[in-house]
Every structure is written in C-alpha cells, then in structure tokens.
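The complex is shown incomplete by one protein chain, all other protein chains being positioned as in the whole.
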Amino acid sequence: MVTPVLPKLVGQRVKRREDPRLIQGRGTYVDDIKIAGMQHLAFKRSDVAHGRIRAIDTRAAEAMEGVEAVFTGAQIAELLAPMPIGTSFPSPPHRALAVDVVRYGGEPVAVVVARDRYVARDAADAIAIDYEILPAVVDPELAMTGKPAILHPEFENNVALPPLPNGTGVSRDGKTVDDSAIDKAFAEAEVVISQRMVNHRVVPNTMEPRGVVAHYEPGKESMTIWSSTQAPHILKTMIAAMTGLGQHQVRAIAPEVGGGFGAKINIYGEDYVAAAISKRLGIPVKWVEDRSEAFVATTHGRDLIAYVDLAAKRDGRVLGLKMRLIADVGAYNMLLTAAIPTLTMMMASATYDIPAIRATLTEVFTNKTPTDAYRGAGRPEATYFVERAMDMLARELKMDPADVRRKNFIRPDKFPFTTQTGAVYDSGNYEAALDRALEAANWKQLKGARDAARAEGRLVGLGLSMYVEVCGFGPSSGMATGGWEHAQVTVERDGRITAVTGVSPHGQGNETTFAQMLADQFGVPLEHITIHHGDTAVVKQGIGTFGSRSQAVGGTALHLAGARVKAKMARFAAELLEAHEEDLVFESGTIFVRGAPAAAKTFAEVAAYAYVPVPLPEGLEPGLSEEAFFEPSNMTYPFGCHIAMLEIDRETGEPRLLKFVAVDDAGNLINPLIVEGQIHGGLAQGIGQALIEETVYDQSGQLLTGSFLDYALPRATDFPRFELHNTVTPTPLNPFGAKGIGEAGTLGSTPAVVCAAVDALSELGVKHIDMMLRPEKLWRIIGTPPAPAHGGRA
Amino acid sequence: MDISGTYLFNAPPRQVWSLLMDTTAIARCVPGCRELRPVGPDRYETELSVAVAAISGDFKGTIELADKLPPQSYKLIVSGTGRPGFVRGTATITLAPHESGTAVQVAASANAGGLIARVGQRLLEGVARMMMDRFYQCLASQLDSGQG
Partner (left out) sequence: MAQVSIRVNGRVRKGDVEPRLLLAHFLREHLNLTGTHVGCDTSQCGACTVLIDGRSAKSCTIFAVQADGCDVTTIEGLARDGQLHPLQEGFWEEHGLQCGYCTPGMIMSAVDLLNDNPTPSERDIREGIAGNFCRCTGYQHIVNAIQYAANKAARK
C-alpha cells in the first residue's frame, strides 16, 4: 500500500480558510456595501408597548434637507401585504410597519429615506406620533386571563395556540387524548416531584446587528437584496412574494454575516420595507440596525414557563412525566415563532426511557418583542426542565445525580428509539457519555473537594446535566421551507474545484469543512477547492443554516454532488487510461489504475479532456458539473453530559463558575478544531443565560435591559477554561456519520450551572431557583433561607 | 415609578400656594425648563431639556393643574414626548401648616417609554427625584429671598 502524498483531511484540525480576510478587516458585511446613489433608511419606532396611533406628523421630517421621502405604516401597507410566516399555526395579521395599533415597544411605525444615516436618524426623531396609550400585558399567565389587555381581538384571551397535547395516549393530530397511562404512572408513584420553572427570555445579540441593502433596477426589472441573514433562499422567496416579483427576478445575497444564532432566519419587516421602497423609488437603499434598536427590533429567544411533575419509584425509576408549557411568544408570530416551543414538547423524554409522558403547550401573546429561534430553539428549554426535575428527584431520594440518570437512560440496544412524544432518536450511548464525563471531571474527587470547601463554610456546589439535541433539520414533511439541501460541484477545466452549497454559514466555517470533505473525495489539495455560498444567483437552490443542519444535510448534499462528478470524471479518465472506471484511484492530484500509479493521469489532464472531449466517450455529455438535492430521512440526535462546579460568595451572593467539563457526542467530526469552537460558543450562551443574561420588562411593557449597559452579555472574565471531551456514536442517517454540533453547547450547560447553584445552597434547604442567578437573588436566599414548609433541611 | 417627598417652606400655606401657582416661578425652578405657555385654563405647554445617563434631549409637553383645593391640595399632570421617548406622570401635592410654615407633600407616579426607559431606566428614578428636590428647593429659596 502506497502512502498517499496528500493526507486525509476529514477529521483533522484544519485552520479555517475564512480567516485571512476576517483577521485583516477585509470581509464584506452588509454595512460595508456601497452603491452609487444609495440612500439610507431610519425607522421611527413605537415608544409605547401598546397603543392606538391617533396621528402621525411627518412634516418636520419631510422638510429636512437631505430627506428624500417619509413613509408611514399606512403608506407602506399600500406596497406590502401582511407579512407571511413559515408555519401553519394560526397567526394574526402583522404589518411590516404598524398601522393603527402598536403592540410592542420598538415596533416600527414610519420610515425615513435620506442622504446619510445621520440625517435619516434626525428625521426619524422629528416624526411626532400621538398615541392613545392602551394597557399593556407582559406576564403570559396574566395575559391568558384576557386582562388587562387584548392584543389581537381574534385571539381570545391572548391565546395564540390553545393547549396542544403531545405524548402517551395522544393521537398524532392531538385531537384524541387517553389519560389512562399517565394517570396510572402517577397513581403508582412513590415519589412525585412538582415544580414550576421559568426558562427566561434572552436577547440573541449577534455582534453584527441586522442590516439590508435593497437595489431594484427598473431597467432590468430585477431586485438584488443583501441582508445579514442565515437563509438567503428563504429571503429570496419571501421578497419575491411580497414585492410582486417572480423568484427569477430576485437575487438575495448573504454577504459576510456577523453571527445569527437563530435570530437571522426570520425575514423581517425592515427587509420588506427596504425592498418595497427601493422598488417604488427606483434607487438602492440601505438600513443598518443600531444596537439599541436591535434589543427591541430583533426577535428574542426562550421565554417558557413549565409546570413539571415527575412520578418515580423510590429506587429512582421514573414512571411518568407531565409538562405543562406556557410560551410567551411576544406580540406577533414571526417566521418560526409558533413552532419553536413544539420542539420542547417533542424533547420531553430527554435521554430517558420514560414510559408515560404528557406534554401540553399553550402559546400566548404579550406586549413584548416577538420570540423566534435562538440557539437550541426549544431543545434547551426541554433539557432544562427535565434535567432540573431529575436533579430534584435525586435530591429528594438522596441519590447521586448521576445514579438517578443512569437508572433511566434509554439503553444503547434500543435505538432507533421512538419516544412517547414521537421523536425517533437515531443512535445513542448515554451511559458512555456520562461515564466519560464523570471520569474526565473526576466526579468522586470533585465531590470530596466540594465537601471540604463546605466544611470551611464556603457555598460550593456541583451540577450535572445530560442532554440530547435535535440536529440536521429536515425532512420536508416537518418544514414549510422544505427540509432538503442542495449542492453543486464543478471540476473546472484546470482541475480546480468550485462547489456551491445551499447552506449559508456565518461563522460555522463550512468553507473549510466542506473543502476538507471534497479534498478527500477527489484526492486533491484543499487549496484547489473553493466553496461558494450565500448568493442565490450562484447557489441555485438552498434552504439555509439553522437547526445544526449544515453538515448532516448540506454536507451530505455536497458529498452526493461530488460523487456524481467523480463518477463522470472516472469515465473520462477510464477512456484516457484505457481502463474500467471501477478500477481507478483518485489520489494526490492524480487518477490511476489501482496498482499502477506510474501511469497516472493528472487530475487537470482529465478535467481538460472532459471539456474538449475528443473523442467523446459513448453516452457521455461534455463537462464536469453535477448537482444534488439531499432529503434526509430524519433528524439526528447528538447528546452529551455537562458538569459544572460553582461557588457562591456568602457575603455578596455572587456566583462564580469554578470548573466546567463537557462531553459531547456529535458522531464523527469533520474538523475537531471547529467543533470545539462551536461547543465553546454554545456553552458561553447557555452558561450566560444561567448566570448573567436576563431580559426585563416593566409592567408598562418597557424593556429595561435595552442596551449593553443593562443587558449583561458575557465577557471573557465570566468563564473558566472549558474542559472538552467527546465520545463518538455515529448516525446511520448520512454517509459521514456526523450529527451536528452548532447548538448542543446551549443544552446541557444551563441546567448544569443551575443544578450546581442549587447544590451550593442545599444546606439552606433550597430545592430550586429560577434563573438567572442574580447575586442579589442568591444573597437574599443566603440571608433568609426558604421556610422549612417549602424546603426543610436534609 | 413612584416617588414622594416632603418639603418645608417658611411661609403660611396661602403664600406657598400662590408661589406654587406662579408660572414664572415654576418655569424658573424646573430644571431645563425655558417657559410655560398657557394654552387653556390651568393648562400649559412647555419645553424641557433632560439628560439621563447617555440619553439627552428635548421634550415637548403639557402641564395641567387639576382638582385645585386652595390652599390645601391640587393635582399636577405632566406629559412630554421627545427624541428620547416619552414621560408621563401625575403628582398629588398637599399643603399643610407645619410649625410656623408649610409642609408640602408630593406623591408622584410616573412612567417613561422609549430610549430613555430602555437605556436610562436605572437612573431615571434618581434623576426624577433630583429634579423634584431641586424644584422645591429652588421655590423655597425664592420665598426666603423674598422673590416669591
């Protein structure tokens, strides 16, 4: 066996090919785009959370020098129909700019078109709006009583989605419900854990705020729209539909995108308004969001209340789980808003073989910024609720938190495993991940260290959490956008490879990982491959980057397209080498008959022949360019175990994370370096939610944490060094056995930290604390422990 | 946001009442206020410059006096909107004899919206309290210096 000159790259820590431009300030983000004649937009937003617009006075704004035009909501409504959503859930009409009624602080009401952003902002500030202020409602459980405000008259008591059941005894359509199994589980229980928990609202805060440049060219009757989006093809589809253009007339481009985290899947009112104004005025326009706008104008994440009841035997065996969910979706349904909390229901079984589950979900409108996907989107919430309940069960039974979990795992021989809520887990070995984490963290020793610290009077706690994630979103049966992905691979005349993918990376590094795959597939150097993405004129079809689907779905599509080109190239090579194509080897930039590398043709020679095919092999067309659509058969379910050690300062209540160990199993890894980066980022967001991030509204619906002055985005000093380990359980659902890792970090980390905080305070009788772990909240608990009636010392 | 305070004046209630109804004195003592323009009975328009944390700007607003019971009590209804957002508030002001002078008790509730609330909320209450203190101290000093 000859050692290949080019090493296999899949599985290697390859440096990113995206970086040279980004570390030199040469990337092009939306705000870096300039077009001659371009005007700037600024939006006038509602200062009130709920109000009826009595009058809008735009005269002062229109009179300003440099102002091209001002449009009110009513004027934009003549250009744009209500905005479409991406789910089949019932939804109230939602205008790109509010008409008559505003329903959250920050809702856009009017827009200015002006010479530059300073003038546009001045003019927007000069627009005077007279509101009849209506009562606002910010608490979803209060909103469900229909008081003190009704947001949308057609949704009684503000209920966006009436209780939707899922689980044991519930028919697939949710229409018939049989309670016998879940009732039996609770009747046979020896111990029941009941707790109301809140998974609070967070602000995604991509470092690059949103932005859009719309350029309608009247002479060409075509629209080019650059947007800081995760899904340019969805953008193209929606912009075409909303502006009355055909999809062939719209080109959407996601240039360099500065983070998404789910908040840039949605197509926003500002995108439509920019497109409509550009088309109406026939000029290019740009809008870039300020950070203080982003806090109210870009969707938020999470905001779920759960009433959890866990039924178990005293040996720790779980018999049944009830989870009643109330989702605060804010003022409107956005693209995926309504569907996100259904994922929480779907994942109620977590890593456990729970024989009876009943989940119900109610979605409620409130006078807040709408929610939508945020990293993990529904799965972190499920993980949090179930893992906190398991932890409470362990404490109640005085069992080690690892042992309770071990007792209930779905056994490795049971995969594929269908949960009571209908999820089909592809593969898993949860006990292996748990054992790996216990070993890596040195659990026994850690417990000893905790106990020693406690003996000194310190408040130190340990928290452990399992998780199972859903990745590789598809197939199309569950996604209104389609659940496939598309790719095209071209071997150019010089033997270099141009590949396009329908996923739209914004930090995930697919220009590197996808090139690694193709380099191995074709046996060519990485440098000979370019990956294009994000431009619908170059990438013919696609869905986008979200739901940790890039590798499992996009990567597979690319691999399939590559395989097609390779097969065709092999036929050309076979002709040149006078051999059978099945005997050929692609290696180190050459193609040769197995065992005869000396008689190799170079990759470039074969490529050149394919484009000037004299003679043309029988049955072949010239050229080397093939595409593929990949429709996954199901989603993938990576998993892991996270362990946190945390200390709470007895004097100040300030929590400090001392240690964090993560074991993640995402199946096979294409690039471990990039995977580590993805995990780190997920951990930071999950831990951030538990420790310092919180979105606070006052009773009148004003967002009080509306800037980085008050919203605590994690800093480098907030984290210890994360210790990462992994296990490998490949998925059978794609040729790489890769599951996905983009969001996983946010799942186990949040409950692990909260479990650690509860453990630290357990000597005070604490059984549960809602996030976030504000020092003041912990300080009060330390000062006045909960009354024994609610807790009681062990 | 609820704030309250009590301010002592060295004059009998009737004299303090007239001072509190004197729009010139009020305009002079409201921090950032330029003038009060009557637009109806007990109703005035005004412009106010306010700075809270990183947010500053001009508010256009109205001030209304209601439920007047001279020289015992009245209600002050304030609303203003401007570039940084809006503020609305109602204050109940009660005058009572106190030793040789008058105790003026103020109980106000106010809310704010927009940028000033989002970015400045933490400091808003402090700023409102400071402005109220300065207003009444200013009025009291006018009385002391005989200007009232």
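Per-chain residue numbering starts at 1, and chain names A and B are given in the order in which the chains are listed.
Methods note: contacts are C-beta pairs under 8 Å (C-beta built on N, C-alpha and C of every residue); 3 or more make two chains touch, one makes a residue touch a chain.
Note that the coordinates shown come from a computational prediction; the quantities given were computed from them, not determined experimentally.
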{"item": "Touch criterion as defined above, residue of A:Pro90, A:Gly259 or A:Gly589 at the omitted chain", "value": "A:Gly259"}
{"item": "Sole residue of A:Glu68, A:Glu208 or A:Asp520 that reaches the chain not shown, by the stated touch rule", "value": "A:Glu208"}
{"item": "From A:Thr168, A:Thr421, A:Gln516 or A:Ser707, residue that would touch the chain that is not displayed", "value": "A:Ser707"}
{"item": "Omitted-chain contact residue, chosen from A:Arg496, A:His680 or A:His725", "value": "A:His680"}
{"item": "Of A:Arg16, A:His152, A:Arg388 or A:Lys659, the residue in touch with the unshown chain", "value": "A:Arg16"}
{"item": "Contacts of subunit A with the absent chain, listed as residue ranges", "value": "15-16, 18-20, 22-29, 31-32, 34, 116, 118, 205-209, 256-259, 261, 290-292, 506-509, 673-674, 676-677, 680-685, 707-709, 713, 715-717, 719, 721-722, 745"}
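We adopt the following convention: only the chains that are shown with their structure count from here on.
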{"item": "Residue ranges of subunit B touching subunit A (in the complex, touch as defined)", "value": "53-54, 81, 83, 85-86, 88, 111-115, 117-119, 121-122"}
{"item": "Subunit B partner contacts - residues on subunit A that touch it in the complex", "value": "45, 47-49, 105, 125, 128, 133, 292, 295-296, 698, 700, 702-704, 706-707, 709-710"}
